[in-house]
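Before anything else, here's the structure in question.
Just one protein chain is left out here, and the rest sit where they should.
And then chain A:
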C-alpha cells in the first residue's frame, strides 16, 4: 500500500495535493481503491460547483459496492478529470496520479490542518484493517 509524501489524507480516504496557494487536487487513496476493487464509474461535480468539507461531493462505483466521496476541504471546482468517464479504472491503476478526480480552489486553507500526514494516515489505515479482521 502506498502513502506518498507531500499529500494530506482524510479519514474518509481522500487525498489532497496542494498545487499552489489555494488550488488543491483531490482523489482517493491507494487503500480506498484497494478496498473498493474494480472501479467502473465515478460521479463527480461539475465545474464551478461548490463542495464543503466533510459533505458528500460524488461517488465511486466498483463492481462490488458504491462509496460516497467526502470533501476533504471546502472550495469551488475548477477542473474535473475528464478521462475518468471513459477510463474509471485509472483510479485503481494510478490513484495518486492519473486517477485524480477534481481540482478545487480552496475557500479556507486552514482546513488542511485537520488532515493527516502520510505516517498518521498509514497508521489509521492499519487500524481499519484490524477492524476488518475482528
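Operating definition for what follows: a contact is a pair of C-beta atoms (placed from the backbone, for glycine too) under 8 Å apart; a residue touches a chain by one contact, two chains touch by 3 or more; residues count from 1.
As a convention for this text, contacts and distances are computed from a predicted model.
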Per UniProt record, missing subunit out of "Aminomethyltransferase", "ADP-ribosylation factor-like protein 2", "Cullin family profile domain-containing protein" or "DNA replication complex GINS protein PSF2" is "Aminomethyltransferase"
From A:66, A:109 or A:123, the answer for touching the chain not displayed is A:66
Across A:17, A:40, A:78 or A:112, the one contacting the chain not displayed is A:40
Touch rule applied to chain A and the missing chain gives residues 37-38, 40-41, 43, 59, 61, 63-64, 66, 85, 88
